[in-house]
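Right, one structure below, let's go through it.
All protein chains but one are shown at their positions in the complex.
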Amino acid sequence: MLKALKIVFELNGNTVEADVLPRLTLADCIRHHFMQTGTHVGCEHGVCGACTVIVNGDAVRSCLMLAVQAGGARVTTVEGLTPPEGLSPLQASFRRHHALQCGFCTPGFLTTAHALLTREPDADKERIRHVLSGNLCRCTGYINIVEAVYEARSAYAAKPPMNATAERP
Amino acid sequence: MTAQDKFVGAAIERIEDLRLLTGNGRYVDDIHRPGMLHAVIVRSSAAHGLIRGIDTAAAAGMPGVHAVYTGRDIAAEGNGRVPTIPLRLAPLPELEAFEQNVIALDKVRYVGECLAVVVAETQAQAEDAAAEVNVEIEALPAVPDCEAAARDKSLLFAEHGTNAVITYVARKGDAQKAVGPYVRKETFGVQRHSAVTMETRGLVAEWDGERLTVLGAAKVPFSTRAMLAPMLNLPPERIDMIESDVGGGFGVRGEFYPENFLVPFAARRLKRPVKWVEDRRENLLGSNHSREMQCELEIVCASDGRVLALLGAVSVDCGAYMRANAAVPPRNVAQFLSGPYDVPNIHVESTVYLTSKAPIGTYRGPGRFEADFFRERLFDMAARDLGIDPVEFRRINLVKAGQMPYPLATVDQPEKREELDSGDYRAALERCLAEFDWDAKRALQGRLVDGKYHGIAVGCFIEGGAAGPKETARIEIEEDGSITVYAGSTNVGQGVVTVLTQIAADALDVPLERIRVLHGSTTYLKEGYGSYHSRATVMGGSAVLNAATALKERIREAAATEHRWAAGEVQIGPGLTASFRGQMLTAAQLGQMKVQADGEFANHHHTYAYGTAAAHVTVDPGTGRIELVDYFTVEDVGRVINPLTARGQIVGAVVQGLGGALLEHLAYDGEGQFLAGTLADYLMPAADDFPCIRALVLGNSPSPHNPLGAKGGGEGGIVPVGGVIANAVAAALASLKVEPKTLPLTPPRIWALIHG
Partner (left out) sequence: MKLPDFEYAAPATSAEVVQLLAGRRGEAKVISGGQSLLPTMAFRLAQPALLIDLRNLQGLDHITIESSGVRLGARTRWRDIEDDARLRAAHPLLVEAVSHVAHYQVRNRGTVGGSLAHADPASELPCVAVTCDAELKLLGPRGERRVKAAEFFRGPLTTALADDEIILELSLPPWPCDRRWAFSEFARRRGDFALAGVAVCYDLDERERACNVHIGVLGACHYPRRLRRAERALEGRPVDLETARSAGVAASEEVDPIGDFHAGADYRKALVGTLLERALLKSNAQSIENCF
């Protein structure tokens, strides 16, 4: 076995460090090293989008990123989008619109939508659909997800997002 | 239930969502146990062959490896035999010969079959070692499809002498003697595809020297335990099956698979917790496939369009073995071929063939999606031949409300009679046409506008639900006055907690927040039947309702015993309080009295939700691309418990159906090699493929067979999709005489039909 490398990065606002093998993906690092299991792994080959996390403000597939590549980065997962109490406006919109069933793909949709609306709070439905086409959901048929994201736009347009670990300068 | 319902019928936001939206779901791969090891399965890369040797020495010496088990190791513990996976549904003695070994011993019959289990400290190490297991297989000719299977040149089970497993027959009236002025026979086919849940399967098994705990159980934990116990030579009581969150069920997740034995076996041998999580390639290769069948269908009609008879010969490709619920699709396609229509004479023979492909099982609307495609396609052809409007053709033939209960064909082996329970099918059709704006859209039928042909079509469907024999529940009042509901139903992502909470809250007249629903695991109840065949709401809900009724009785009894109240005069009030002549017991006090009650609901009548779907498509003749312009579906589910989740089930099912109609294919080549091993090859609908799906859920025709009046509604959405889409495409391309008869309707296939 090859040597582990030390990495330090910011995970949901906290500085974390770990000794990881180069072969460890960021997804597995977050899930099995830092035990933040809200990020899900659905395909491990970069198609399903379930593992989407926000790295330095950008939505990325954490199964297609090595943990060692996250050194020095700001990483936000669904846990980081969740307020201490209750739900964020985006999460609440998902609930109101019944935009999830089994919930497995949901964290990936939330992180993707959060990254999108943070940058493009005026995204129209077509843009939302295009962006979300990189995340697969097998339960909902997507209609309610698109509605939920669309309705959550106001929370991003009016003020900086409620929990902005991904966006802090 | 009563008109005072506060929660049942209301669009209650789901209780589950608070966990699932915040990253607090607990799926099987989220489970970490102290000292846990990881299992990886070595799978056959050969489609068909004799195992000449499996050399595990190199793998066993790899870093972190604790054990490598082959079929020989497992047979050594079973007097030379390897356990086989029994049929859970519709078992027959003659099917036992085709049950799957939990691990291949002498022969492999499909790519992906288990050959060895590697257990190591980490999954990566187990995968590294798995790559070093050397397998020698003497290739035998593959049996790539039913046609090859029927030739019996290469046999999956040589001792059986043929690849044909069984022929089910569905009969009604005397179809073979039916005569009419119009007869047409066509052959249709549906491709192999399946659920492909977003969470792959997985298990964590743990042996403490006395008891086995299996985390990650799903769908039917009690049934799985009953199958597993004899394989491990353990009494069922020493096995706990613990449910986790489940990332999608759709019929596939939670059935008994080889790993359901292999992982507990390894955990017991190693006395360490062992986790196995299927990777996506394994999921595509080996979680139950479904749908692949061909049907030669003949229709006999009177000149006024009445269907006099349907005669069908179906060939079902079941893959290499008869797995736990493999009998369901071939039986269903035969029994439900007539769907919601009044067909007096039916004869359908459904023959199951073994091929060198992954075994099949049920996938949402099993046999029904296929049957609807076959039937609705032929109905549109017949209507056109007879010069009858396709909508009128359906009006003429739908079962009428006054005919209820209406008998379907009876399927044999084992004999099963079925009857449609209730409903006004015509009303659903008319409602769909109105909402879809059929009359206005008809102006576009077959027209070429801006280079694209437009087509519309409509199809009617039923879905079965509420499988028996029964479901169980227990309600306990806790010492703080809160209520715990234990349910035999399981969560497969459908929102069972919310629905059962609504039902319990109304039945007990308490707020939703006071109720906690615990479900599925074998530790809660003595027996439970789980979630399949759209049964959780009806069966689980009715069991909760009965338990609530029993609880009120227990409250009266307890009050009588402990406080000498006259049981008959005890009033149960809001918030679950008991009062008697000015005295009152709060729910908390009742909880301190340990009041609880069991309830169950037994039922042998299936529910039949029903509806109509309509689609508007365009076809680009240059590329063959089909675009969905509009889709409207109406489904009457008898009684709507939660409009949000009911509609969510329908829309989700429609989009899955569109995947099956247009995109998805678990393809193999002629040598039995698998071609769809990535999600870039197995194409599922994405967010921008089908942006316009509309659904209306109705609750106009309560089922007479359960106290809720509800009907299973989780599968109906998918049932008509293949037929409706194919008919819309045929209508669009009528001027080109294109008749799609095989799914999926891919651009190359449509293009070839246009230009061929």
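Before moving on, here are some points about what is shown:
The letters A and B name the chains in turn, as written, and every chain counts its residues from 1.
Methods note: contacts are C-beta pairs under 8 Å (C-beta built on N, C-alpha and C of every residue); 3 or more make two chains touch, one makes a residue touch a chain.
Here the structure is a predicted model, which means the values were calculated and not measured.
Residue-wise, the contact with the chain that is not shown comes from A:112, picked out of A:77, A:112 or A:144. When the omitted chain is restored, the residue from B:105, B:229 or B:663 that touches it is B:663. The omitted chain makes contact with just one of the residues B:181, B:230, B:575 or B:622: B:622. Of the candidate positions A:12, A:25 or A:144, contact with the hidden chain is made by A:25. Within subunit B, the residues in touch with the undisplayed chain are 122-124, 127-128, 131, 279-281, 622-625, 663, 665, 667, 669, 675-676, 678, 680-681, 683, 685-686, 688-689, 746-748, 751-752, 755. Touching residues on subunit A toward the chain that is not drawn are 1-2, 5, 21-25, 28, 44-46, 49, 52, 55, 58-61, 63-66, 68-69, 112, 116, 130-134.
As a working rule, only the chains that are shown with their structure count from here on.
Here the spacing of subunit A and subunit B, counted between their Cα centres, is 30 Å. Of all residues in subunit A, only 1, 21, 23, 31-32, 35-45, 47-48, 50, 77-79, 82, 87, 91, 94-96, 98, 100-107, 110, 125-126, 128-130, 132-146 touch subunit B in the complex they form. Taken together, the subunit B residues at the contact with subunit A in this complex read 13-14, 16-27, 29-30, 32, 63-64, 124, 195-200, 245-250, 279-280, 492-495, 644-645, 647-649, 651-656, 678-680, 684-691, 693.
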